[in-house]
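A protein chain is absent from this complex, but the other protein chains hold their places.
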Amino acid sequence: MPPSPILRILLSNDDGYFAPGIEALAAALGDLGEITVVAPERDRSGASNSLTLDRPLHLRRSANGYFYVNGTPTDCVHLAVTGMLEQQPDMVVSGINLGANMGDDTIYSGTVAAAMEGYLLGVPAVAVSLTSKEGKHFATAARIARATVERFRRSPFDGPVLLNINVPDLPWEEIRGVKVTRLGRRHKAEPVVKQVSPRHETVYWVGAAGAAADAGEGTDFHAVANGYVSVTPLQIDLTHAAQVGAVTEWLAR
Amino acid sequence: MPPSPILRILLSNDDGYFAPGIEALAAALGDLGEITVVAPERDRSGASNSLTLDRPLHLRRSANGYFYVNGTPTDCVHLAVTGMLEQQPDMVVSGINLGANMGDDTIYSGTVAAAMEGYLLGVPAVAVSLTSKEGKHFATAARIARATVERFRRSPFDGPVLLNINVPDLPWEEIRGVKVTRLGRRHKAEPVVKQVSPRHETVYWVGAAGAAADAGEGTDFHAVANGYVSVTPLQIDLTHAAQVGAVTEWLAR
Amino acid sequence: MPPSPILRILLSNDDGYFAPGIEALAAALGDLGEITVVAPERDRSGASNSLTLDRPLHLRRSANGYFYVNGTPTDCVHLAVTGMLEQQPDMVVSGINLGANMGDDTIYSGTVAAAMEGYLLGVPAVAVSLTSKEGKHFATAARIARATVERFRRSPFDGPVLLNINVPDLPWEEIRGVKVTRLGRRHKAEPVVKQVSPRHETVYWVGAAGAAADAGEGTDFHAVANGYVSVTPLQIDLTHAAQVGAVTEWLAR
Partner (left out) sequence: MPPSPILRILLSNDDGYFAPGIEALAAALGDLGEITVVAPERDRSGASNSLTLDRPLHLRRSANGYFYVNGTPTDCVHLAVTGMLEQQPDMVVSGINLGANMGDDTIYSGTVAAAMEGYLLGVPAVAVSLTSKEGKHFATAARIARATVERFRRSPFDGPVLLNINVPDLPWEEIRGVKVTRLGRRHKAEPVVKQVSPRHETVYWVGAAGAAADAGEGTDFHAVANGYVSVTPLQIDLTHAAQVGAVTEWLAR
């Protein structure tokens, strides 16, 4: 697919349309093409690829021109691409998320899910996350996002692609480079945390993610810990190809 | 891991704790071990791996002894395994879903997500779906689920395992066998469907899934279409390993 | 309006269609007429007269024949009366709520709201609450509900009516009688209760209701505290008629 004369870029996220990260993204990409923002009306962190099937969605427009949807990140991209935009966008960029999306966490991530929905619908897609909750250096992540989009415009990737980019929360000068990585693995999550409500009911918070279990050389965890931007190409086929034989054998027992 | 003297089985689903599919499952497995049902309080189809992070969950018990949670399928299994059950269960079984979970749809599936959460937490896990919306032959799927659990008890699988089982909605006698498969692929989803609300707002329903694109020999689509039970071993690493080189090269351009 | 040959009774509540209180109610009224249950799919305590305007509702049927709606108590009665039932019901009965709905709390009550929606739509309506959270004597409240419906059948009230009935959680023999009351008043609510989530965010629970401020002779609080069933006729005109003069004078200053 040759680049359109004007690059059409769809932006989304999971933190909500009002989040500083998506504003930073829109500002950074603004002059590279035609930007449309379609994002959730409220924070939907942890939404994963959740798709809303039991009610219709509404699409409203904020004073700043952003569209917002009463749905999930996946809903936003799905609605934009399959019904709202007149033409298929040239790229989907999701983020900039406040907080990392690495290792097993990608499974739960709404930021990655928004990009993945673009990819499933045939659009090259990028998820961008800033790897701390402080959010000090959105500018660094925005610059990486911009460089990535420029590269697509200049030299389209050959074939479908879904990139999961995690950017250390550091000033630009302290970034040591870019590494193409695989997803690391975490240890099991911490137990749920119990509290008692004022109405004497026990309630349970999902606990913290586990510590990194596989954070070795080559993983996203390792790259970020060492000051590198991590770029992981993702795919969506969950088949455990290596286990097909063993399962076949087991079923024959 | 040797089987416990008593097999502890955690059941969940995404259709809600009151759904006929989970009752059929509980009935079929009831004498194989100690069954605990922890399922969403309402239909959460399409929930994917969504995890609730912005509020705590409550856990209540229905008259029939099932527990229900005001959260997602993932929340249910997470809460049960990391906080409610005194011991790690020996298996997680999710379903029986009313409707198929094959191909790309596994990405959106709450049924698969519930099983996947068990797998992530170190528990062998099985998702079971009946591949039609009529739900005529839950008994067939229940029998398959039972046979699978019996096999685990008799002959534990060596290592972590996550099986996605889709059962044709046929009488038991018409099932032609079991095939170990890979996930097929769908074409792009149908466009969103617009309606106008009585308050004159345009709203958008997520449209139907696309037709099967890769439904060839070896896929789950193919097995089910031919009257076989499909068993797909899944994994959760989304890394597109085959693309690491190409992305590295592209980033160097 | 003369009673229909068959009394058509619509039941709803705010605790959800599966709650013991609505089952007790349906059982107690079952032979007095044609019962239809339309209730929320999940606990909606505190829903007040909330009406769902931004999405459509679905109406599903449980295995026991009850209908449930993914909406509020008000939605349930609204949908049943204006779209689902072939004929206007002869009565709406809401409850039996687990917990009192007295004094200022009626403003927040979903139980009262369900009955109020019937009343607004022209149907005589009754809200029934059991005044403790233990729920030991649903049978007592069910018997009161039955007696009230029988009275309507025997001797229809002249004109529109909305009754808010609170029943002490006592064995039938210990009930001292029935009092027609006015709503009491509470002191201000307790402050919100702060907790800190595992993700280090401060969250706030709505605190307990205040103690009774006006619980004197003639109030619902007083009747129940003394072992009487409280019956308060309600209306829905919030105009502060007695203050019209003072406000007119004030606006002229």
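Letters A, B and C name the chains as they come in the text, with residue numbers starting at 1 for each one.
Heads up, the rule we're going with is that a contact is a pair of C-beta atoms (placed from the backbone, for glycine too) under 8 Å apart; a residue touches a chain by one contact, two chains touch by 3 or more.
Remember, it's a predicted structure, so these values are computed and weren't measured experimentally.
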Shown chains that the omitted chain touches within the full complex: A, B, C
Contact partner of the left-out chain, one of C:Leu32, C:Ala139, C:Val203 or C:Ala225: C:Val203
Touching residue (missing chain; options C:Ile9, C:Ala39 or C:Leu163): C:Leu163
Subunit B, residues in touch with the chain not shown (by the definition above): 54-56, 58, 70, 190, 193, 195, 197-199, 205-208
Absent chain, residues of subunit C that touch it: 43, 45-54, 56-59, 72, 74-75, 78-79, 82-84, 104, 106-108, 113, 116, 120-122, 151, 155, 157-159, 161-164, 178, 180, 182-183, 185, 188-192, 194-195, 201-207, 231-241, 243-244, 246-248, 250-251, 253
Interface with the undisplayed chain - residues on subunit A: 18, 20, 41-42, 53, 55-56, 62-63, 70, 197, 199, 203
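The rule is simple: only the chains that are shown with their structure count from here on.
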Interface residue overlap between copies subunit B and subunit C, same or different (over half shared): same
CA centroid of subunit A to CA centroid of subunit B, Å: 23
Distance from subunit C to subunit A - Cα centre to Cα centre, in angstrom: 45
Chain centre separation (subunit B, subunit C; CA means) in Å: 39
Per-residue overlap in subunit C, given as positions that touch at least 2 other chains: 55-56, 70, 197, 199
